[in-house]
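== subunit A ==
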Amino acid sequence: MSKNNSLLQIREVSKIFSRGTVDEVIALDNVSLDVNTEDFITVIGSNGAGKTTLLNIVAGVYPPERGGKVIINGNDITNIGEYKHARYAGRVYQDPRTGTAAKMTVEENLAMAIMRGKPRGLRAATSKQRRELSRSVLAPLGLGLENRLNTLVGTLSGGQRQALALVMATMSKPAILLLDEHIATLDPKTAQIVLELSETIVAQEKMTTLMVTHNMELALRYGNRLIMMHEGRIVVDMNQEQKADLTVNDLVIAFERASGRKFADDSILLHHN
Partner candidate 1 sequence: MDFFTSLMSTSVYEGLVYGFVAIGVYFTFRVLSFPDLTVDGSFPLGGAVAAVLIINGSDPWLATLAALAVGICAGLGTSLLNTKLRINALLAGILMMVALYSINLMIMGRSLIPLLREVTIFDQVAQVLGMRADINLSIIVTVVLSVIVLFVLNWFLHTEIGLALRATGDNEQMVRGLGVNTDMTTILGVSLSNGLVSLSGALVAQNQGFSDVGMGIGMIVMGLASVIIGEGIFRPRKITTILLAVVGGTFAYRLFVGIALRLGLPPTNLKLITAVLVIIALAIPYIQKKLRHEWVPPAVRM
Partner candidate 2 sequence: MKKNGLIKILISICLVLALATPFTIGCGPAAKYKIGISQLVTHPALDATRQGIIDGLAEKGYVEGDNLEIDYQNSELDMSLVATIAQKFVSDKVDAIVSIATPNSLAAIDATEGTDIPVIFSAITDPAGSGMVADWDNHPNENVTGVSDMIVVQDDVNLITQIVPNVKKIGTLYNAGEANSVFLTSKLNEACDALGIEVVEQTVSTSADVLAAAQALVGQVDAIWVGTDNTVVSGLEALIGICEDNQIPFFPSDEPSIERGGIAAYGFDYYDIGLQTGYMVARVLEADDGAVSIPVEKGEIISLSVNTAAAARMGVTIPQSLLDVAATTYEE
């Protein structure tokens, strides 16, 4: 793994919740990770492994414990407010409703995304120019959304909202794209559509991506790098060649070897068809 091209550097990041109480849990335990430009990293792990916590720290929802650092393109973004992370990270959530605003129209949602990270003034939010931009961005999705700019987002289906959320997360090109189990709640057909969309957009925009998934098969099939987390630590980190010919079973064994215990999470194994 080469160190030049390092877009995102996570240095010795830990996160402890409910510190000092009976419920204290170490969600992240001294994690370090270098993400290179144009990496497409799939992140897997059992529940509670720390995947979402890691994403939250990159997105700035909360800061890491003292001593940890998050650096993007040379900028130390460890302790700046969540809203200031917008320029650096775009995120698609598991719930399609979290990534879009139901009471506003498609056009207005995209207008919000167009202004990602930029100061907002008193110009009209929607303009002919922005409308054109919105249409051009929505048309390739093949969902007909470009003709429904004035539709209230709340009336769209889950898949449509998620596709919209994907577009909104990548518009105005943030440095890194965070996909947080973003197809988990969609039906298989829609999930497939959104997944392919994700792949297309990532390739087109040359986005650096972190994709959290529960599905080991997907983790193997997509991306150029695979990370497996367990109990707040990264236990497996393999590149393209290493994961090229692996099967899910191989992955399970690799996990057991690395973490020193039997792999006991049914939900991941059951995803294997």
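The candidates came about this way: all candidates are chains of the complex that A comes from, given by their letters.
Going forward, contacts are C-beta pairs under 8 Å (C-beta built on N, C-alpha and C of every residue); 3 or more make two chains touch, one makes a residue touch a chain; residues count from 1.
Owing to the predicted nature of the structure, the values given are computational and were not obtained by experimental measurement.
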item: In-complex contact partner of subunit A, selected from candidates 1 or 2; value: 1
item: Complex contact set, residues of subunit A against candidate 1; value: 59, 81-87, 89-91, 97-104, 108, 111-113, 115-118, 120-126, 152, 168
